[in-house]
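Excluded from the complex is one protein chain; the other protein chains are retained at their positions.
Naming follows writing order (A and B), and every chain is counted from residue 1.
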Amino acid sequence: MHRHTLAELARLLAARQISSLELTRHLLERARSLNPRLNAFITLDEDKTLAQASAADARLARGEGAALTGIPVAHKDIFLADGWRTTCGSHMLENFVAPYDSFVIERFNDAGAVNLGKTNMDEFAMGSSNETSYFGPVRNPWDEARVPGGSSGGSAAAVAARVSPGATGTDTGGSIRQPAALTGICGLKPTYGVCSRWGMIAFASSLDQAGPLARSAEDCALLLNVMAGHDARDSTSVARPPEDYRRELAKPLAGLRVGLPKEYFGDGVAADVARAVQGAIEELQHLGAHMVEISLPNVKLSVPVYYVIAPAEASSNLSRFDGVRYGHRAGDYGDLNDLYCQSRAEGFGAEVKRRILIGTYVLSHGYYDAYYLQALKVRRLIADDHARAFGEVDVILGATAPSTAFRLGDKTDDPVQMYLNDIFTIAAPLAGLPAMSVPCGFGDTGLPVGLHLVGNYFEEARLLNLAHQYQLATDWHRRAPKGFGD
Amino acid sequence: MILYCALPDKRNLATDMNLTLADVQKIAHLARISVTPAQTEEVRIKLTGIFALIAQMQAVDTRGVEPMAHAQDVSLSLRDDRVTESDQREKFQKIAPQVENGLYLVPKVIE
Partner (left out) sequence: MNWEIVVGIETHAQLSTQSKIFSGSSTAFGAAPNSQASAIDLALPGVLPTLNRGAVERAIRFGLAVGAVISPRSVFARKNYFYPDLPKGYQISQYELPIVVGGALAIVTPEGEKSIRLTRAHLEEDAGKSLHEDFHGSSGIDLNRAGTPLLEIVSEPDLRGAAEAVAYARTLHALVRWIGICDGNMQEGSFRCDANVSVRPRGSDTLGTRCEIKNLNSFRFLEKAIEYEARRQIELIEDGGKVVQQTRLYDPDQGETRAMRSKEDAHDYRYFPDPDLPPLVVDEAWIERVRGELPELPEAKKARFMRQYGLAAYDAHSLTASREMADYYEATAAALGHDPKIAANWVMGELSAALNRHEIGPEASPIAPEQLASLLARILDGTISGKIAKDVFEALWAGECGGNSDAIIAARGLKQISDTGAIEALVDAVLAANPRSVDEFRAGKDKAFNALVGQVMKASRGQANPAQVNEVLKKKLG
């Protein structure tokens, strides 16, 4: 049953050929048995999950099913789900039981989907390998000695290992797309403002965006149909009429203009990754797309700009974790100041603390203009580069990550090397643009390679169209890691 | 690896790039994160490396460029002035470290 894509399972459920309860039981069992190896889930709650599955079956029996009714979906442990422990991968929230639902969870609940469990992640979404999680690293199903990418690494691994047909993630600098690439699945970061951030624990508010991870573009479209929507509780949520993200899947690619930024094709890409991307380019040309060489002169500054803006916002967003109203409180403290300093020192891991300190510094007196304000200006230049490019092309294409999955521990001692893993994915959130990673082959060691697509604002349907047409012509997305596809 | 990103241009390194231990202690205090004297040097080295990366963007001429604080160019939508929340104290205080008589307790506050 776990071999089916989400779209296939939805058809089987709608036709009542399988029940949500049997599907959910099967996947829960799979999750339990694989978790000691992959560590993809932080929390599984069988009772809650099965209760939702039963309710979904009842709803289907009444003929009131919606597209995802009865489908189990794994949720990144950054989304609050009422009554579920929600940790954000942190000791700080190890025992935090969410008292309300996030927008994304509400949407899946309303659709009758089943919460399969809360997936592991880099602590507070800060990381590119899932090694910063307080609950231990997630392992890549393609090679368990390697990282699945991050920060939505648990979601990516759960989908790649055929534990969950689809999962939610969040993306601030690449946290959906990079793990999708490293685990051979699809991941879509929508335009900023498409999915409400209500109830999604904030990392960098002006960049954070929720999105789906699944095996195919079609599955991503189905998940995004549920996740997207205006929400008055999020002032940055965009008020647009609802759309069906599947509506352009079948459109031929003839005449599509695809931009190849020269800055993304150079020595910085590993040869096997470059080869796979080149193969995808040829396939797309074969499908009728035109390749256009373009230039995004300021994207080389994306990483430095990001490592000012994201930590600045994070340093402020994470101030609420002070051990007063919820979350970890140090066992031993003296005065009020000590309560803060000890609780936060104990509750946060090294990478989170590092980013809080960077953010505090760049906002502090005397440094604001040179760092934070300058970063906001260069951010504008990066956005302008993209705006110019979209005057010439419909989609921008490159590799999602500069290399295939690296080994656990390889980059943990060098934050800068870790940060550079997001070099191709960071520009899109800085500009607020939608972007997607699609499996496009394998590297020398048999590890998956991701093709990165960036669209203009609100052109998710076009990205999904390109990806879907590519997936009709290729079978990379159908390949399962050894031992997980049977 | 993309080398042009990994190697910051040394000419553009600001002079304050070499954080001092006192800088680390100062920002740690502002951020209310206890950093023990033993950890300070390691934190300083890591942060210095990151600031060397960040320094690349400082050389860019941004005169006349409008800062971009938000990913979308939208204006704020407003909420009607209505009371929509009800008392959920019991639920919210269940997850609190220390409460008494409905109040959150902290070590004595000195104004």
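As a working rule, a residue touches a chain if its C-beta (ideal position, glycine included) is under 8 Å from a C-beta of that chain, and two chains touch if they have at least 3 such contacts.
The model shown is predicted, which means the values in this text are computed figures rather than measured ones.
> Give the residue, chosen from A:W84, A:F108, A:Y307 or A:Y326, that touches the chain omitted from the document.
Of the candidates A:W84, A:F108, A:Y307 or A:Y326, A:Y326 is in touch with the missing chain.
> Where the complex has a chain not shown, which of A:V147, A:L363, A:A405 or A:V438 is the residue touching it?
Considering the complete complex, A:L363 is the one touching the chain left out.
> With the missing chain put back, one of A:F135, A:Y340, A:F390 or A:W476 would touch it. Which one?
Of all options in A:F135, A:Y340, A:F390 or A:W476, contact with the hidden chain holds for A:Y340.
> Which parts of chain A are in contact with the chain that was left out?
So the residues of chain A touching the unseen chain are 79-80, 86, 88, 93, 96, 99-100, 102, 197-202, 204-206, 232-236, 312-313, 315-316, 319-322, 324-326, 336, 340, 360, 363-365, 368, 372.
> Take the complete complex as the reference. Which residues in chain B touch the chain that isn't displayed?
30, 32, 69-70, 72, 74-85, 87-89, 92-93, 98, 100-111
The criterion applied here is as follows: only the chains that are shown with their structure count from here on.
> Starting from the mean Cα coordinates of chain A and chain B, work out the distance between those two points in Å.
Computed value for the inter-centroid distance: 22 Å.
> Looking at the complex, which residues from chain A come into contact with chain B?
95-97, 99, 191-193, 206-207, 232, 235-236, 238-239, 266-269, 298, 300-301, 303-305, 307-308, 315, 319, 322-327, 329, 333-342, 344-345, 348, 353-354, 356-358, 360-362, 364, 367, 370-371, 373-381, 383, 402-403, 414-417, 419-420, 423, 429-432, 457
> Write out the stretch or stretches of chain B touching chain A in their complex.
Contacts found on chain B: 1-6, 14, 16, 19, 23-24, 27-35, 43, 46-47, 49-58, 60, 62, 65-72, 74, 76-77, 79, 88, 91-92, 94-98, 104, 106-110.
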